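One protein chain is absent from this view; the other protein chains keep their places.
After this line comes chain A, so read on.
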Amino acid sequence: MDWSVIVEYKDLFIRGLFYTTVLTIGAVFTGLVIGLSLGLMRLSKKRLIYVPAKLYIDVFRGTPLLLQILFIHLALLPAVTKDLLGLNSPDAILSGFVALSLNAGAYIAEIFRGGIQSIEKGQTEAARSLGMSHSQAMRHIILPQAFKRMLPPLGNEFIALLKDSSLVSVIAVNDLIYAAQTTAKVTWERWAPYITAGVLYFILTYLLSRVVFWLEKRYSTEEER
């Protein structure tokens, strides 16, 4: 095992760490926005609103992420950038970001829906009986309580997303996997690059799980004890 190749190619790994982190954080935030919107749409009583949301969720949960990444990078986004706008092919990093965000949005939507539905009906009724509108009741009463219950599944989703982001290496985004593969290919050293990437992924997921744990603790104050 030759660990010197890691030092030699450290720039590749640093860049990989950077791309993996940025891609994941970006997809988490965009996914949260998409997920909240879809989750609320999914709960609507109007067919025109909840059917599209359900369709979206079913499609993104029912097909492989790898396929979504390839489809978005090779078919969907080029159709927009090249055919529609007359620009270059999309950046791999942009495609990766879009695919991960859209995919995460579908899973997060279901987490939001479950969280919102887990709040007792009496809470909405109490809020509405005080004259609050539907959106006021959501904002002040339902979502703050639901958010606390959603934190553990959201934490799981974020960790899964971090690991799934490795799939974007197939469209040549310079993420951690890409760094490991490239180093291995060039140096013929098979052990060190993959172990390094694995350790770095583990450190990232561990840090992420600590952040989620800290949030959980912070939001479960004296109330409900």
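Note that in this section a contact is a pair of C-beta atoms (placed from the backbone, for glycine too) under 8 Å apart; a residue touches a chain by one contact, two chains touch by 3 or more; residues count from 1.
The working rule: contacts and distances are computed from a predicted model.
Look at the chain that isn't drawn here: its UniProt entry, checked against "Amino acid ABC transporter ATP-binding protein, PAAT family", "Sarcosine oxidase subunit beta", "TRAP-type C4-dicarboxylate transport system, small permease component" or "Probable septum site-determining protein MinC", names it "Amino acid ABC transporter ATP-binding protein, PAAT family". The residue from A:Leu43, A:Leu94, A:Met132 or A:Ile195 that touches the chain not shown here is A:Met132. Of the listed positions A:Ile141, A:Val168, A:Ala184 or A:Ala197, the one in contact with the omitted chain in the full complex is A:Ile141.
Taking the complete complex into account, residues 120, 122-123, 125-133, 136, 140-141, 144-145, 148, 222-225 of chain A touch the chain not shown.
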